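Structure provided below as C-alpha cells; questions to follow.
Of the protein chains in this complex, one is absent; all others appear in place.
The block that comes next holds chain A.
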Amino acid sequence: MSGVMALGRLEIVRSLRNRRVMFFTILYPAMLFLLSASSVKGKNVPGTDIPYVDYFLVAYASFGVIAASLNNNAMRISQERKEGWIRQLRLTALPSYGYVVSKIAASLLVVIPAIVVTFLLGTTQGVKLSGEEWVSAFLVIWLGSLAFTALGIAIGYGVPQDAVQPATLIIYVAGSFLGGQFFAVSGTLETIGKALPTYWVREIATQVISGQPISWGGVAILAAWVVGCAILAAVMYQKRAED
C-alpha cells in the first residue's frame, strides 16, 4: 500500500506542477465564472427563483472539476501508455491495480482547489449560502468527479492514442455545453443533458444550495455513470494488459 501512496503523491505533485492542468482546472473556470457572474448580477435563472450567480458558481466549479478529472486522466494515461511508463511500473512490486488507484486518489485531491477557488470567488460575487449548503455543494461536485475520473481512465486506456485528445475535448466541451455548465439549458438540449453526468453534478449541487428537493433519479443516473465508466475502465485496463 505504501507503494500506491508513493505513486499517488507523485501524481499529485505532477498535476500541481503542470501549468496546463492548473489553467484548465482553476484559472479558466474562475475567469469564466467572474465574467458570467458580473453579467447576471441580481438576475434569476429564467422560470426559477435561483440567483444566476449561484447557478454559475456550481456550473463553473464543476466545469473545472471535469477538466481536472476527465481531460487530465485521459491524456496522461494515454501518454504514459505510449511512453512505456505503465510498463515500467509493472516491473515493480506495485500491485496491478496500483496505477489506477493512484490516479483516482490523486484526482480526488487535485479537483479540490478547482471547487474551493470558485467558491471563494463566489463569496466576492454576492453568493450567500449557509455553511451546510457550502459543504453539501462541495461534496456533490467532489464525489461527482469520480464519474469523470472513471470516464477519463476508460478513454485513456480504450481510445487509440492519436484520437484521445480530440475525443476528450469533444466530450469535455459537448458534455459541459449540454450539462448546462455555460448557461442554463432548456428544451432539447436539456432533454439530452439529462442523460449526462455533467448535467446531474451541476443540477444536484444547484438543488442542495437552493433548498430544492434532490432528484434521486438524477443521483441514480450519476451513480450509473460512475459504475458504468468504472466497469468500462476495468475492461479496457484488462484488454491493454499486454500492451
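Assume a residue touches a chain if its C-beta (ideal position, glycine included) is under 8 Å from a C-beta of that chain, and two chains touch if they have at least 3 such contacts; residues count from 1.
Methods note: contacts and distances are computed from a predicted model.
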item	value
UniProt protein name of the chain not shown, from "ABC transporter ATP-binding protein", "Putative tricarboxylic transport membrane protein", "SAM-dependent methyltransferase" or "Sarcosine oxidase gamma subunit"	"ABC transporter ATP-binding protein"
Hidden-chain contact residue, picked from the options A:40, A:94 or A:109	A:94
Contacting the left-out chain in the complete assembly, out of A:7, A:70 or A:121	A:7
Residue numbers in chain A that touch the chain omitted from display	2-3, 6-7, 10, 13-14, 17-18, 80, 82-85, 87-95, 242
